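All protein chains but one are shown at their positions in the complex.
Our next item is chain A:
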Amino acid sequence: MSGSKPDILWSPHHADRYVICDSELSLYRIGAVGTSEAKAGALPLSQETAATLLAINSDTPYMKCVAWYPKHEPECLLAVGQANGRVVLTSLGQSHNSKCKELVGKEFVPKHARQCNTLAWNPVDSNWLAAGLDKHRADFSVLIWDISSKYSPEAVPAEKLRLSGDADSGMVVTKPLYELGQNDACLSLCWLPRDHQKLLLAGMHRNLAIFDLRNTSQKTFVNTKAIQGVTVDPYFPDRVASFFEGQVAIWDLRRFEKPVFTLTEQPKPLTKVAWCPTRMGLLATLTRDSNVIRLYDMQHAPTPIGDETEPTIIERGVQPCSESVISSFAWHPSTQNRMVVVSPNRAMCDFTVFERISLAWSSTTSLMWACGRHLYECTEESGEGGAAEKDIATKMRERAQSRYGHDTVQLWRNHLLAGGNDPHLRSLWYTLESLMQQYTEDLEQRQQGNKQSLIYAGIKNIVKSSSGTTETRRCWKGSDRPTDVAQYHSEERSLALQLCGWISRGPEIDVEPFLRSLEQEGEWERAASVALFNLDIRRAIQILNKGASAEKGDLNLNVVAMALSGYTDEKSSLWREMCSSLRLQLKKPYLCVMFAFLTSEPGSYDAVLYESRVAVRDRVAFACMFLNDNQLPRYIDKLTNDMKEAGNLEGVLLTGLTKDGVDLMESYVDRTGDVQTASFCMLRGSTAEVVKDPRVQCWIENYRNLLDAWRFWHKRAEFDIHRSKLDPSSKPLAQVFVSCNFCGKSISFSCSAMPHQGRGFSQYGVSGSPTKSKVTSCPGCRKPLPRCALCLMNMGTPVSSCPGKSDEKVDLPRDKKLAQFNNWFTWCHNCRHGGHAGHMLSWFRDHSECPVSACTCKCMQLDTTGKLQPSDYV
């Protein structure tokens, strides 16, 4: 410790007090922020704690080192080593204490004045204070003083007394108890906790030496450069750390010949090395002018005795006060891993070193982490703020629970099931809805011998096969002025328009119903632009007016309407010039494309076609109306590729559920991880090429795996049912067969293999549920089936347990469902005892062992997974 740089010292017994020493000693008390203890002048040390200055002591100038008296009484007694080698006892704010009084002010003066480097109280015999001094010729460098010694021999020169400024000669002690380390300097020393008579010294002559005070002539020593800051591991009394320059050496006193190991060298010289008193094997080091405290975790440091394992030392670095340089630090004596850090300008900071945190996510998006010996679980809470978007895992879970994807009749409703707030999903399911409608209608036509279906293939393939396009130049509606805008028509193009939702089925191109529905939804700009693209300026203006006058309407729409009404097709008009430049400032994309359309040259509509804020379906419909047979496929191809690259679900309209669609969905999944949507969407692709695509199969498997991990087993089962309806090849085979003990034939054989020939049983059945028959014997050999272990009746499981087809759609009440299940034939696969499912369930409700006498099988506990409840269970 040098005079300028502050050092820090915790009180050994008061967990809330510490001393900062630089040119003076300042005693601080640390307390929680906001408590009555913390006064107004308290210095904040961290978010929770603040320090209050209790006392300042500036009686002892030229301080070189300080040591706090280790015993409870007298408290707050400190030994200060000075630059002239004197050791002074002093105190902070404890003057009333009588016991302290006779000690405070006591001085211990060496024969020759030189710097005092280090001080250490003996931990057991607390009267003993060891002081390490610089070298002075052949004098001793380590003096052990007894603070209780009273006598002051006359030998003390009067001059020295004057220097100390203390008139009371009884307070000056010049005769040490022991003198060690002749002809050497002492840089650091410490008492050994195993034997309080032993002292470890680090001398200038590059050695570490252990002295025994009972026989001071003998010493064990080792030559080393690492002679600064010797300190004993409080958890491992044989382990000592010492340092030199940037290197720390760890010693084992049982084998003192060489360091057990050295830590990686730091580029700058070290200033402090300290073992953590509250955590085993943690050494903190500080280098000069650094803001990082390096920690070495030696949980499994090698011992010199025993095997030669690689040391597992974990090196860590902490920055207690971010960027500012640290002057010194001190571990808190009792609170685990806590330290106070002081910077050169005496700014202090209370800091706890966290242990290395290990963490794991559960399948249900809760995070568990372990810090030290404690566990913390952290779950995603749907906070009322809800500003942050939910993670896709949470979204998929919620969607699975709301039966997302299962509405097979009204496909568009699935986006509502998904929450109704995702524009991509909305677009996707509306697209699929219209694709499906077209598909079913086409299917009917095909049965009437029409040409092959194209519809699930999407607009890209539809327009490719376009033929017989007619070009027309229509007039603006309501005026006879001819336009030079060419419009194109063909059967395929109208089909595409239908898919885009602009027109409904039929030979005529009538957008009026579509406009009305847009008006109803308040999409004024979009409706106006669709009207305009159908060359009906009046209708567009009317829509805009309506929009302006509607509730919460935008009055600016009237201004736009005014601007529209001024339309002129003259090439060099002011209107055209202003519109084409000012339209770029319009924020609403649909208004923007309206003016783009009006001001662009016929046949070049890039400003409309490549306005990415406009919905894909509108742009495609526009293209189908105004692009010729050369331009259209090129545009559609380019748009399709853009959509594929971006994974934009709007593009499904173009690709349909084809290989292109799988490519598009692949980049959507790559981007979002939403395998749920991908699975449900691609299952609708009827062609084997799509469903059997390995990527699609992979998404489906991943989605099923997710449902399983969430224990949404019912949802998974429902998904499988849904899947097998759309993809019959995915139906799993029967899993279990029960064979007769006597003849070895399957007892369900006769019925499952020849369902229509089960006369023998169905004759008992009531019509409508033909299989409700009683079978108590093997259908093959007519030997009786085993008995239920509880009711001792022969098992009479109906051979086919599926209820009548008419029941399928009806949601059975719970007890009715169970009533059928009660008859099931169940058995334990381990002990092979069994019976009626209902009987078994009720038995195991309050028993753990098998109901069969002398069978100790814990049938119900065998499978841990079986104990888990499905989390979608209602």
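Rule of thumb we're sticking to: a contact is a pair of C-beta atoms (placed from the backbone, for glycine too) under 8 Å apart; a residue touches a chain by one contact, two chains touch by 3 or more; residues count from 1.
Keep in mind that, in the parts below, contacts and distances are computed from a predicted model.
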Original post:
One chain isn't displayed here; going by UniProt, is it "SNARE-interacting protein KEULE", "NEDD8-activating enzyme E1 regulatory subunit", "SEH1-like (S. cerevisiae)" or "AAA+ ATPase domain-containing protein"?
Top reply: "SEH1-like (S. cerevisiae)"
**OP:** Specify the residue from the set A:N183, A:T335 or A:S739 that touches the hidden chain.
**Re:** A:T335
Subject >> Which of A:A83, A:L177, A:V222 or A:C698 contacts the chain that the document leaves out >> reply: A:C698
Subject >> Residue among A:E48, A:D125, A:E441 or A:E471 that touches the chain left out of view >> reply: A:E48
Subject >> Contact partner of the left-out chain, one of A:V80, A:L133 or A:V675 >> reply: A:V675
Original post:
Which one touches the absent chain: A:T365, A:T469, A:S600 or A:N823?
Top reply: A:T365
Original post:
Tell me, which residues in chain A touch the chain that this view leaves out?
Top reply: 44-49, 264, 292, 299-300, 309-310, 312, 315-323, 335-338, 349-383, 385, 388, 391-393, 396, 666, 669-673, 675, 678, 694-695, 698-699, 701-702, 705-706, 708-711, 856, 858, 861-862, 864-865, 868-869
